[in-house]
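Let's turn to subunit A:
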Amino acid sequence: MNATSLLVFDGLLLCSIVGLAWASLASHDERRGVILFIAFGLLLAVAWGRLLAPDVALAEAAIGAGLSGALLLAAVRKQSPGSSRTHANPDRNRSESGAKVVLQWLVTLLCAALAGTLAWALLHALSSTPHDTLPRAISDNLVASGVSNPVTAVLLNFRAYDTLLELAVLLTAVLGIFALGQATAGYQPAGPVFDGLVRWLVPVLILTAGYLLWVGAHAPGGAFQAGATLAAAGVVLRLAGRSRIGLPDGFALRIVMAAGVGVFLLVGLTLLLLGRSFLDYPPAWASALILLIETAAMLSIAATLLLAFVGGQPQSAGVTAAANRQREEISR
Partner candidate 1 sequence: MNWDAWLPVLVVASSLLPGLVIFFLREGSHRLRTALNLVGAILKLVLVGILIWGVFHEHVYESRWTLAPGLDLVLHADTLSVLFVTLSTVLWLVTTVYAIGYLENAPHRSRFFGFFSLCVSATVGLALAGNLFTFVIFYELLTLSTYPLVAHRGTPEAVRGARIYLAYTLGGGMLLLIGTVWLHVLAGPTAFVEGGILGSLPTEYHPQLKVIFLLLIIGLGVKAALVPLHGWLPQAMVAPAPVSALLHAVAVVKAGAFGIVRVVYDVYGVNFTDQLGLLTGLGIAAAITIVYGSVKALFQDNLKKRLAYSTVSQVSYIALGTAILGPVGTIGGIVHLVHQGIMKITLFFTAGNYAETLGIHKVSEMNGVGRRMPATTLAFSVAALGMIGVPPVAGFVSKWYLGLGAVEAGMASWVMPVLITSSILNAAYFLPVLYRAWFRDPGPAWPAEHIPAARFETSAALLWPPVVTAMLALAAGLFAAAPYSPLEWATLIAHREYGL
Partner candidate 2 sequence: MMTTQVLYGLTACVIVALGLRGALLHASLLQRVVAINVMGAGVFMLLIAVAYRGPGLPPDPLPHALVLTGIVVAVSATALALALARRLHAEQDND
């Protein structure tokens, strides 16, 4: 892969990424926009791989393209296809009023100006010698951090406080969704082919999630990617119309939701009681503690992302089962 072919690859990749972004945003049909966005996300994952960021590539594929795409598609499904088309079209075919066009040009100019200044500043930043104080500090302290994958070290040790707050953000989103009401109705029970696929796919996904969790310590992977994969398993089950998608009920569900932030806090506070500063893992214990936190975080992330897809507090198992049976009578 000499330089020129790499350049060609980059050019191709970036053109298609920008093209997809443009197409997704310019399309008037929401469903088409979302699907283009998912493609955009996947190509983005390829770009991260190209820039030697495997952890981010995994996360982008699993969460950025995967779960966000699933959420968006579910949201598109909610609006009956007819309404989304009529909604978008009436003001399109009427001749756009002058003001609207001027506004569009104005906004485009504004965004172009923003891109220009951003590029101008970025070129200045990239032209100067790259600052290596932080990367060097990370590699120096990597041994003491208890893990060998630098990204996991930053996430779970050096900047663990960020990750704690980030899990709190996730929890807030789900609590916000809960506050808005009950979960949406499930999906039609799947046909035989899809059902067979699910029977194979879900265990594999769960196994991969476990592997990703374990490998995160010394290779790309970690709690987020594992959590996303586990959530993907749940989503597949949900799409297959299964009533039991692996989410516990009632109090157990609250425990799992709070597990991520809870374990993090527990570890931090006990360390505080032992006289160390908050989240300051003793080197001997570091890798074990990180694994403990990552496991809890994985469960929490999987549950919260799945609940976000389900769209609210799932009714108790009995209710969904009855709803499924009732739907089966109708469909027969």
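Selection rule, in plain terms: all candidates are chains of the complex that A comes from, given by their letters.
Keep in mind that, in the parts below, a residue touches a chain if its C-beta (ideal position, glycine included) is under 8 Å from a C-beta of that chain, and two chains touch if they have at least 3 such contacts; residues count from 1.
Here the structure is a predicted model, which is why all the values come from computation and not from measurement.
> Among 1 or 2, which touches subunit A when you look at the whole complex?
Per the touch definition, subunit A is in contact with 2.
> Would you mind writing out the residues of subunit A in touch with candidate 2 in their complex?
6-7, 10-11, 14, 17-18, 21-22, 24-25, 30, 33-34, 37, 40-41, 44, 47-48, 51-53, 55-56, 59-60, 63-64, 67-68, 71-72, 74-76, 78-79, 84, 87-88, 91, 103-104, 107-108, 110-112, 114-116, 118-119, 122-123, 125-126, 130, 132, 134-135, 138-139, 150-151, 153-155, 159, 162-163, 166, 169-170, 172-174, 176-177, 180-181, 184, 222, 224, 301, 304-305, 308-309, 311-312
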